[in-house]
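Note that this complex is displayed minus one protein chain, with the remaining chains in position.
Going by the order they are written in, the chains are A and B; count residues from 1 in each one.
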Amino acid sequence: MNQLLINNGIPWLNVLVGLPLAGALVLLVFFGKATFARWLTLVVTLANALCTLPLLSGFDGKITTFQFAHLYTWIPQLHINYVVGVDGISILLVALTTLIMPLCVLASWTYIQQRVTAFMVCLLVMESAMIGVFIALDFVLFYIFWEFMLIPMYLLIAIWGGPRKSYASIKFFIYTLAGSVLLLVAIIALYLENGTFFIPAMMWHEYGQGFQLLVFLAFFLAFAIKVPMFPFHTWLPAAHVEAPTAGSVLLASILLKMGTYGFLRFCLPITPDASMLLATPLLWLSIAGIIYGGFTALAQQDMKKLIAYSSVGHMGFVTLGIFVFNLQGLQGAMLQMINHGITTGALFLCIGMIYERNHSRELAHATGLGPHMPWFATFVTLFSLSAFAFPGTNSFIGEFLVLAGTFAHKPFLALAAIPGAVLAAAYMLRMLQKIIWGGVNNPDQSGMKDLYLREILVLAPLLLFVFWIGLGPQPFLDYMNPTLNELLRQLHEWQQGQQLTLN
Amino acid sequence: MNTFIHPSLLLLGGALLLPLVRGPLRKFYLLLVPLLAFAAVLGNSLLSGHFAIFPFMEWQLVFGRVDKLATAFALIMALVTVLATLYGLHVEKTVEHIAAWCYAAGSLGVIYCGDYLSLFLFWEMMAFSSVFLVWFRRGPQSLQTGYRYLLIHTLGGVILLAGILLRYQSVGDITFALMDISQPQLYTWLIMLGFGLNAAVVPLHSWLPDAYGEASFNGAVFLCAITTKTAVYALARACAGFEVLIVLGVIMALYGLFYALLENDIRRLLAWSIVSQVGYMVAGIGIGTELAINGAVAHAVVHILYKSLLFMGTGAVLYTTGQTKFTELGGLWRKMPATCGLTLIGCLSIAAAPCFAAYVSKSMIINAGFAAQQNWAAWLLMFAAIGTILYNGLKLPYFLFFGENRCSSTTWEKAGEPPLNMLIAMTIGATLCFLVGVAPGYLYSALPFATAYTPYTAFHLVETLQLLGFSALAFFLLKGLLAPKDVVYVDIDWFYRQGGRAFMWLVRNPLQWLDWAWGELYRSLALPLLMLMARFSGWFDWHIIDGIVDGLARTVRGLGGHLRLLQSGQMQYIFFQVFALAALALITLTLFLLF
Partner (left out) sequence: MKQTGQIILQRGVVLALFYAALVGIAILSLVVENHHPHSWLEAHLPFFWSFFAFFAAVIIICLSKWLAKAGLEAKPGCYDLPLGPAEEKKP
């Protein structure tokens, strides 16, 4: 347990997990009052966001142990404990989650008109589960939170979704569950090997090669479906298209990151040999995802599907950065996780705003909006610039670092990823040009009202981060550097250790 | 003044505040901002060294590297921004001015930057703001043309980025300086290609006539000066002496000239002329000696002067008559004498007539070619110079302003002198062309290397007069052959615009194949093909991959449906199943115990 820095002050992490649950309980008691539900959820999520601030400011950027940790025994006979903690990898993801949540609530203010309380309960339970996933340091706890997310998400799509919601929600649920079942098998196998569910204790152990490979493949399936990596991605377009705006935003911004978080937190330290062995095929799979995502996005007429496929491409860059095993790649991957969460979340919010007005996701119905909605046009232009990594925006830094890391590892791979960048520009610009100027046959958009104050409040913080990370990424990199350096150091030590045993 | 003021900040700040400035103050503000930027550049010209250095992650970003090369380009860019803004002073839409200033800001940023990261930022800024100048023509073709332009420039930017990253990985830093061109690596080629695309190096040049012919009347003035010359600066900084550039430059000079001579659209003719003239600059950079670089820089400076003047003149024709084709114009000197006269000065300048602009620069490059033993290049450039005289010094003025009047009555009615601000801008441009032609001393002192070159030798004078006079003779004897026809001339971009017809066309026109064999490879990025692949991927994804998944799901559901029958709820069936299972278990247990 020396990897933990136990928190003896205010239990911030417990608050972050517990507060939304408490809010959900309150809503269950006062069921049925829509306005009260909205305001309470907003207050709770804002409070949660504020509680992240002490976490960020109190984070020690020099140590590599898990900070703000809590340890309570839970089921001693099975060595299951309640252990939570943050380090460089998880703290930014936790911050992203708590930031996005109030924005989702605000975006759903008028979007959701039926069963509002139930919706808000789902959102709160999801927030709790999502934060729990990122901070859990006990495998069973992690698994519980991981599965806990599925049900509210399923409900979000199935109840408040679009025309094909039952199809999309079941598909999402079963796809993810299929992966998680194997995850459970892997967890139990690791427990049998180690005698504990405590995650840091499982890292950097001498498991047999075959064992490592099987555990890695089990992890890989679960996380690859989540990321989503090609070809395990087909649940994503369906789920995104049918989900309500808040659902899409959470799916894109947070849920997808859990897959890559899983790769970083589990695959690399627990099964390093297998990771390094399978790195090359995984890198090529990432490239395939980048290019494939780009091509399919270019063909789309439905805006949400376009962004969904673009997510496949963007997450391809993240997995590319992870499996090159150097600092810049990892930094780029971590940063891209945050960037993608911000940018894609913002784009889904924008599309949701169009949808609220003209009830269509078709690009053809949304052309020529620029002259009538100048605020909207400005926001969507800037977010689109970020989506294809225009210099000065957040994604440029992330992509630059990933490409730099890939070039250092295998230059040919990076050159193969370059068309992906051009494709990203192509489909984003196509969408942007159509939305803002359209062509000669624009539908009559004069009835479209420009953004309300609430909507501007939703988009503004995201825009702030787009440029903050783009122009001054150092503070964000400072959070992740110690953990990433430590991870790499241990990886290299492991590699050298393996070399010695071979010789 | 010892402080460095970045003119791009002034332009960007001015652009940001422009929407707030209305009423009579607007015209004054529109002139003030570029003038301030020019003043800042003038102030910076007294400095030398690295300024505005900011640490960014693990690098040092240098936003203010000042030396003679940078100063020369910055001065002319800032100057042309003033002239072009003056030319478009009466344009109402604020967005057009904002786009133009962001474009100029990007260019000045590239010129002053000292590292590749900030270069890339400004490079993309240039690409993204200049596309608006194409879109603002609002013609039927403008949207598609702009989109093509943007895509090609994004591709160029990505190639440049790949080069920067590769270089960073092998060299370890991002300083923007002369690369090791004696041993070119992959990254050297990539960076050169990235710069070269913006410089419209053949075969990456098709975007230029495509977009510049389609730009708005005042946008074209910005466009003609900025993108290509900034690329020339970048090439001069990073690739000076890279010998392949000599070949590329000569090819550009010749390629552009034939298209220009044939072209029916007055502004596309000028656009091809840009390809040709930038060829001189690229060749000069390739030669790499002091005289050659001086010549390239001098030619870039005067080129901006006379090309902007020429675009201003033809822009005035476009603005008043709405026409840009020779077949719809002609004999306009009667109705627009001042425009005609000022444009003529531009034509004389590009033809390198004595006392006018290019006279003092073109020959520097050619002489440098001879001095560096690149005789073949120098002779071909000389040959191309005749071509320049033909299409720009003779064909353009003759068929546009003099000669046969092919205007329709409406065109003739509309033709007239453009508004005063446009005329003033043109007059200033023409005066500068003349001044730099008769007194090149100031220009020469701004060049990166000290030079003892004098253009006004008796020999050079007579040589030039012979060139001018006898090409004019040939022109007037053969001008029937050059009469304007309402046709277009296809270029390499034909392949990526008409991918499907390439084969049929090849069969019919074997000569074309010889010229464009290179284009075949390039064409594998054909846009229709791209869309086809995109649609296939979408179909594949939905029907194949998903089909398997859905098929599996349906099978499972079917199984579930069958299994459900077992749970029909009828008691007898349930009892039967339970007893059957129990019996099976009992038998198995007994057998197990027995054995």
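Simple rule for what comes next: a residue touches a chain if its C-beta (ideal position, glycine included) is under 8 Å from a C-beta of that chain, and two chains touch if they have at least 3 such contacts.
For clarity, every value in this text was computed on a predicted model and none was experimentally measured.
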Chains in view touching the one left out: B
Of B:Leu16, B:Ala450 or B:Val488, the one touching the omitted chain in the full complex: B:Val488
Among B:Leu262, B:Ala338 or B:Val438, residue touching the chain not depicted: B:Leu262
Residue of B:Tyr87, B:Tyr147 or B:Phe222 in touch with the missing chain, whole complex considered: B:Tyr147
Identified contact with the non-displayed chain, of B:Leu9, B:Leu193, B:Met531 or B:Ile545: B:Met531
Positions on subunit B contacted by the hidden chain, ascending: 144, 147-148, 151, 257-259, 261-262, 367, 370, 375, 378-379, 382-383, 386-387, 389-390, 457-459, 461-463, 465-475, 478, 481-482, 485-490, 494, 496-501, 505, 508-509, 511-512, 527-528, 531-532
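The rule we apply is simple: only the chains that are shown with their structure count from here on.
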Rounded Å distance between subunit A and subunit B, as computed from the means of their C-alpha atoms: 39
Subunit B-touching residues of subunit A, taken from the complex the two chains share: 170-171, 174-175, 231, 234, 237-238, 292, 295-296, 298-300, 385, 388, 390-392, 397, 400, 403-404, 407-408, 411, 414-415, 418, 421-422, 425-426, 429-430, 433, 437, 439-440, 473-474, 477
Partner subunit A, residues of subunit B touching it in the complex: 56-57, 117, 120-121, 124-125, 128, 135, 140, 143, 147, 150-151, 154-155, 158-159, 161-162, 165-166, 168-169, 186, 530-531, 533-535, 537-538, 541, 545-546, 549, 553
